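Every protein chain but one is kept in place in this view of the complex.
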Amino acid sequence: MSRLDVTEKIIAAKVSKGLKWSDVADQVGLSKEWVTAACLGQMTLGAEQAAVVADLFGLTDEEKKWLMVVPYKGSLPTSVPADPLIYRFYELVSVYGTTFKELIHEEFGDGIMSAIDFRMDLQREPHPAGDRVSITMSGKFLQPAL
Amino acid sequence: MSRLDVTEKIIAAKVSKGLKWSDVADQVGLSKEWVTAACLGQMTLGAEQAAVVADLFGLTDEEKKWLMVVPYKGSLPTSVPADPLIYRFYELVSVYGTTFKELIHEEFGDGIMSAIDFRMDLQREPHPAGDRVSITMSGKFLQPAL
Amino acid sequence: MSRLDVTEKIIAAKVSKGLKWSDVADQVGLSKEWVTAACLGQMTLGAEQAAVVADLFGLTDEEKKWLMVVPYKGSLPTSVPADPLIYRFYELVSVYGTTFKELIHEEFGDGIMSAIDFRMDLQREPHPAGDRVSITMSGKFLQPAL
Amino acid sequence: MSRLDVTEKIIAAKVSKGLKWSDVADQVGLSKEWVTAACLGQMTLGAEQAAVVADLFGLTDEEKKWLMVVPYKGSLPTSVPADPLIYRFYELVSVYGTTFKELIHEEFGDGIMSAIDFRMDLQREPHPAGDRVSITMSGKFLQPAL
Amino acid sequence: MSRLDVTEKIIAAKVSKGLKWSDVADQVGLSKEWVTAACLGQMTLGAEQAAVVADLFGLTDEEKKWLMVVPYKGSLPTSVPADPLIYRFYELVSVYGTTFKELIHEEFGDGIMSAIDFRMDLQREPHPAGDRVSITMSGKFLQPAL
Amino acid sequence: MSRLDVTEKIIAAKVSKGLKWSDVADQVGLSKEWVTAACLGQMTLGAEQAAVVADLFGLTDEEKKWLMVVPYKGSLPTSVPADPLIYRFYELVSVYGTTFKELIHEEFGDGIMSAIDFRMDLQREPHPAGDRVSITMSGKFLQPAL
Amino acid sequence: MSRLDVTEKIIAAKVSKGLKWSDVADQVGLSKEWVTAACLGQMTLGAEQAAVVADLFGLTDEEKKWLMVVPYKGSLPTSVPADPLIYRFYELVSVYGTTFKELIHEEFGDGIMSAIDFRMDLQREPHPAGDRVSITMSGKFLQPAL
Amino acid sequence: MSRLDVTEKIIAAKVSKGLKWSDVADQVGLSKEWVTAACLGQMTLGAEQAAVVADLFGLTDEEKKWLMVVPYKGSLPTSVPADPLIYRFYELVSVYGTTFKELIHEEFGDGIMSAIDFRMDLQREPHPAGDRVSITMSGKFLQPAL
Amino acid sequence: MSRLDVTEKIIAAKVSKGLKWSDVADQVGLSKEWVTAACLGQMTLGAEQAAVVADLFGLTDEEKKWLMVVPYKGSLPTSVPADPLIYRFYELVSVYGTTFKELIHEEFGDGIMSAIDFRMDLQREPHPAGDRVSITMSGKFLQPAL
Partner (left out) sequence: MSRLDVTEKIIAAKVSKGLKWSDVADQVGLSKEWVTAACLGQMTLGAEQAAVVADLFGLTDEEKKWLMVVPYKGSLPTSVPADPLIYRFYELVSVYGTTFKELIHEEFGDGIMSAIDFRMDLQREPHPAGDRVSITMSGKFLQPAL
């Protein structure tokens, strides 16, 4: 058994039980973004969180233990993602990557936006010409050590 | 001469003249995100915008015309970017790609967030434990046609 | 169980039962292009459509539920497809990609043809020197947001 | 000198002189799709066509000769194209590739749609919810020899 | 079950029963080149041909049906083949590819040799300094449509 | 200066002078296949052959010397060739590679067809349904040493 | 069953039975280099050799037959090998590849060292500063055919 | 100026002056294998060696200094080499890589053959059935530290 | 059964039994770095070490034997690692690779730091602004043989 097996069981159980990520997040008591990522094998759950998730998805004790182990992260099967929804995010990096770089350096100097000390929030943004997806990201600025 | 030559001339002129993207954006009268992307060869400028940019960076008439031609977009030299700042955005897609997918589908059903009908805003977020980079993205939700 | 398993069961059942995609489409009541793509794991079916498809291919309730989940799309095993029929479409993109780009920009300005708000129709075009494949594509033009 | 040099000179001359592909095509007397592809180094011009193109873009005699030589075709700098407009066509192959394959084989049996004995037509399709790009493709069906 | 499973069963049965491709071809009544390719999952058999092949290799009815379905073609596990015998053919394309191109264009003008309307014949060519492999290929010349 | 520079000069001179490969071959006194490959940088010419080639294409003494140096061979810019004519040969390897392997081993046992002790001949094959390209290849069979 | 299955069974049986390649080679009566390569799926055994190998490793009759079939050769899971021992050989090709080329051409003219009509011998070379691995390779020189 | 420029100048000067690597090696007083590799930018020359090489190839003082700088090594333009002579060495690694690994571990235990503390010797091996290339390699065995 | 199976069993047993690598290392009597690497399939254990490890993780005799066989090393599923923790080490090589090269050559001349005769030590480094990971590496300098 591996974490991947547990992730696949969670995904299958979600389809079978008709669960929603936002409901799972409410039960766990953390943001839907963090909880979804964790269930998809990208975050590590604490003992209480793992108990809630195991209960909701019907995991065994063995499987629950895997939720508390740091997973090998990275969720894409290919380096350039084929799925159209995920590709659009890759395209943002491809098209706006140098823009992100220029503007962050202009504001902060040399360094990066952390992808670890990082939080995000995804919401529906109602709009008369068609609703929009709104995503807010916040990552700590990190400076190179001298 | 090609658009790439013009982009490189703009970047070199910016270093040489000590310009800031936010000042260029103020002169052009559009957001710093859009203007920076346009100067870096990822957007197409209208005649008046091109005149302002050409003036600021000291471009010839020939070079100014290239600013009004739709460029071949995509700003990364390799499919997985090597630069640490840009890589962190790639890592967000790699780690959170399936999370984006699950949460957008849960809220909107099948479809994508447009990377074309898309706007973003990048700001410094002051924080006692170290300032943060804050990015807000807004993209139209698009549904598959039947 | 995953959507891939369901797709493979559909393909195997089609061979075993000798079904035709156009007949499946008639039963579902949508175009053969959309229904084939959906059965091959590239579209999401509504409850009624899924019921018809499940019935035709002999799927279980569990498998039927997967048809209503948005799949991870992209149907090629390699980034450059090896199959001769599919490669010819890749070659069209390779040879005519810049032509598509020039002519769409000449007609519409900066932007893209949507691959999501998109429909197509594939027909036999009788011809004395050998029949031809005729494909009509229609995708919404999308303009970058300022 | 190479065909690539000639193609780049044509593209630069088009920007400089403000020519339109549809006008070039009218002068050459062939479809805008074929003429654009030819000017972009994907087709071979006859002597008269080359003379018209050379005249419009201000090519030398040496450069005109290159237009009559069969070029090394394929216009993409990477196997998965980065430009958003061209990527959407790649995505169509990725998402609908197996659908094309199934429907062509269902109608014609084993074989392919030729990408050589091939014609296409690209038009604006007016639509109240936003105009659409309409592309019609016609390729001869080719059967494997026994 | 998939065509790949049937191909693997055929290959294993050939080892187990000690069959020869030329004998299979004689039974089917077509060239050894075409029949071998078909058994290896690169061609589509008609009903009578499939019956012969199924009989020789001990296939079930279900497996026989797969022989009549157009397979996803392309028989190499990597884009540059590792096996020395197959690599030599890749090397011929690599070393002589531009020579093929120059000589076909010199004789026929713009166009290609079809790999679909294509036949080949492979024979032993006795030679005092060591026998040689002789391969004759014949493919229809196809001209671009105007 | 490098062999690549000499090859490019030969190609440009051929366009400029309107030479034909078959005429060059007649002057050199060897097959058009070998001479074309040599001029394209895939073979090494002897002193007399180099003198003829240098004369025909107007090469300097320095350039002529490069023709007598064994070149770094392999004429494709990408491992999967983009040009449609050359791709068809790659497709033959991809589709028929395992067939070549099976039939050569069936006839000769373990070993390969040499791509070095190799000759080929390319001819027009007249045909009422459209002329065909005919290629005959002959390569020495090589057996593994014990 | 496939040759790969047989190779894996041989490797597992070797671990389980504690066999040594040099002992297997003695039993087969051929060099340890050839016999090891053969057991690892890179060479084809004759009937008597296969009987010895099958006996030593406890193979079934079916498995023994696979040893007499020419395998799909090439033993690396990635084109640049990750294993440090094997990588060092790749590095020799990378660092000394052009040196091999220059010196072989200087001695023999155009052509190659055959990797098929090839033998090698691997020995321990005692040395006061630490023993060394000594490998002697011998491959037939092959000249291009005119 | 870079080491690559110096390497290219050496190669061009060798063609122009008609030098032989073995003569260069005699002048330098080291093996032809080491000297050729050094001239091709894979080794670092001492002051006296550099003076000899600079003199033979007509290098400037500036260029001579580059010969004494450790170069960025690795001489292949692609990870799988296209040139037939060099590819055969890659094929040896691909086919015999696991054999090298098994036999070295059988003789020495865990560790590698060094590619740095390494020497080789390349000779013509006369043979009635055609002369052979003989290469002897000697690399220090290195054991993992505990 | 293969070494990979044994590695996976060890990893699963560690999760199930809640073992710590440092405790395993104490039992084995070697550094935690070496023992962890060995358990993860990157080192070879002696008979006594293997007995301890087999006992702790509940391995069978067959599985224990695999621990004493030199494994195929290299622990990354992709050449550029996706996991953020491991990627940071890749980034160090990418960003500081040329710096390592310059400084080692400046101190030692031509040669390398061995990755085989290599040891490392990983510790927590307490720090008021947040604890740090401290890694000390020691590898033997190796000089090219003349």
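The first chain written gets the first letter, and so on, giving A, B, C, D, E, F, G, H and I; residue counts start at 1 in each chain.
Keep this in mind: contacts are C-beta pairs under 8 Å (C-beta built on N, C-alpha and C of every residue); 3 or more make two chains touch, one makes a residue touch a chain.
Fair warning: this is a prediction, and the values are worked out from it, not measured in the lab.
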Selected residue (touches chain absent from view) among G:Glu33, G:Glu63 or G:Glu91: G:Glu91
Which residue of B:Pro84, B:Gly97, B:Gly111 or B:Gly139 touches the chain not shown here: B:Pro84
Subunit B, residues in touch with the chain not shown (by the definition above): 8, 11-12, 15-16, 18, 77-78, 80-84
Subunit I residues touching the omitted chain (full complex): 20-22, 32-33, 36-37, 40, 42, 73-76, 79-81, 83-86, 88-108, 111-115, 118, 120, 122, 124-125, 127, 129-142
Absent-chain interface as seen on subunit H, which is shown: 1-2, 62, 65-66, 69, 72-74, 76, 79, 115-116
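Here, only the chains that are shown with their structure count from here on.
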Interchain centroid distance [CA atoms averaged], subunit A/subunit D, Å: 41
Between subunit H and subunit D, distance of the C-alpha-averaged centres to the nearest whole Å: 46
Length of the line joining the C-alpha centres of subunit C and subunit H, rounded to whole Å: 53
Subunit F residues counted as touching two or more neighbouring chains: 72-74, 76, 79-85, 91, 94-95, 101, 105, 111-112, 114-116, 118, 140
